[in-house]
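A single protein chain has been omitted from the complex, and every remaining protein chain is retained in its original position.
Right after this comes chain A.
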Amino acid sequence: KVEIDSFSHYRIYPSKGRLFVRGDSKVFRFAGHKTERLFLQRKNPRKIAWTVLYRRMHKKGLAEEVTKKRTRKTVKHQRGIVGADIAAIAARRNQSTQVRTAARADAIAKAKAAKKEKEAKKAKPVARPSGPAPKISKQQMKGGKSGR
């Protein structure tokens, strides 16, 4: 198993390097004398220019990593709804404009005709006396107590 150096984050191949267990039982791995010394001198790896931590912090050499990123495109699936299955939706969508305008004209004509009919019907019941109902007070309707 290839380990990682605790200081520089380099790889430590098997049989290389040292393992240091500190008094608080924390384990540190060192690739070699260099990292071990720096660690024991309590240097901050973020300030040592050749360590991976420094490079990450200062964003060095990340161009290769960035190109790897691929945006995930979500694929949209067409689904039919309860009222209209996929075939109906597709048919609707694929109607040419001519067909559409023709359909619209039809609809308009129909609506107009319907409207005319309605108006004709309305005219008749107006003749009927449908005046407001005689005003009966609520009390009378409910049969309330006589006012005495």
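The definition used in the following text is that a contact is a pair of C-beta atoms (placed from the backbone, for glycine too) under 8 Å apart; a residue touches a chain by one contact, two chains touch by 3 or more; residues count from 1.
Going forward, contacts and distances are computed from a predicted model.
Chemist: Assuming one chain is omitted from the figure, identify its UniProt name from "Aminotransferase ALD1, chloroplastic-like", "Glycerol-3-phosphate phosphatase", "Eukaryotic translation initiation factor 3 subunit C" or "Large ribosomal subunit protein uL14m".
Modeler: "Large ribosomal subunit protein uL14m"
Chemist: Out of A:Val27, A:Met57, A:Ala88 or A:Ile108, which touches the unshown chain?
Modeler: A:Val27
Chemist: Where does chain A touch the missing chain, residue by residue?
Modeler: 14-23, 25, 27
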